[in-house]
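What follows is a single structure, and I will ask about it in a moment.
Of the protein chains in this complex, one is absent; all others appear in place.
Up next, subunit A:
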Amino acid sequence: MQRASKSYPAAYAGQIHANLDGQAMDSWFQAERSVNAIRPGDHAWLAFSGEEERAHIIGDFVYDGLATEEKVVYVTDAPPDRLPGVRPRHGIELRSYTDTRQLRVIPREQACLSGRGRFDPDRMLRTLEREVDAAFDQGFRAVRLTTDFSWVLNEPGRSDLSQMLGCEHQFGEAVSPSTMAMAICQVDKHACPQDELVALRDTHEVLVEVNPEFDDGILRIVRTFEPHGLRVEGELDAARHAVFAEKLSLVTHERRRIHLDFSRLRFIDLGGLNLLAHHATGLPTDDGLVLDHLPADVENVIDMVGWHRLPGLARGQERPFPGAGGMAS
């Protein structure tokens, strides 16, 4: 199993094939995808760090569906105007979509609870099938399903994880061949132990994350939530200093230390390093900027210039172990 391949974004898929000599082709492949790239057939996983991250992802998932006249099904006990992760947007009245049945909000009791009020995987699967059929009959070209499973993991007297894993597996079997259905399974990252989180994550073919703040195929900038900061992918040079500085300002709040995940940074020019140091010394706190997961050759250049000439920059975490990446970690 080529687990390291998981950590490459879809944007660089062409290079992945070249780099791995086609290994990615014949091995199990878990794709990371931004929420605007979720397509029918995707059974996606979201382990969110908090409401801010969830609001970025589930909010886009729901509103994008409604805007493109796809059906949206949310299994939750919350009312339509208070859906988890869906913050109000100006000029959009969610209740009007429930009236036209483009938005279906199904309480857990109707969707996936047994007569005794416990999680019933079979019932969940039947709900999925029923809603996809209904969407088809209504003439929608696609249906987006989502629910937060955290409560199942915290259910009193929950046996082991196998029931949940089985459910996810069957859910994936049902969604993957579908030309209509796409689903995001949400779990609060802090709701269960790390090993369970990883096991659950691995029953999904797609890991969903926020839409990038910027992506032109050369440089890609993605917000990160835990730790707070940005992931910078690709190549950063003078042609993109301005957009990078702008996105860096976006995540600069008082009293929040900024981490920059450089694990997929292939190149940064001297002006870019200057820009980082300049930004770091202008921060309100002394925390500076933390550079996480520096690739060896990028670090080598910084070592040569000298960290002491880049005040305010701190070396963060080492590169992660292969396979430890992804959104569950």
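Rule of thumb we're sticking to: a contact is a pair of C-beta atoms (placed from the backbone, for glycine too) under 8 Å apart; a residue touches a chain by one contact, two chains touch by 3 or more; residues count from 1.
Criterion: contacts and distances are computed from a predicted model.
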item	value
Listed names "Ferrous iron transport protein B", "Sensor histidine kinase", "Ferredoxin" or "NADH-quinone oxidoreductase subunit E", matching UniProt entry of the absent chain	"Sensor histidine kinase"
Residue among A:Y63, A:F214 or A:F267 that touches the chain left out of view	A:F267
Option touching the unshown chain, where A:L113, A:L165, A:L283 or A:V298 are the choices	A:V298
Missing-chain contacts mapped onto subunit A	218, 235, 237-239, 267-271, 274, 277-278, 281, 296-298, 300-301, 304-306, 308-312
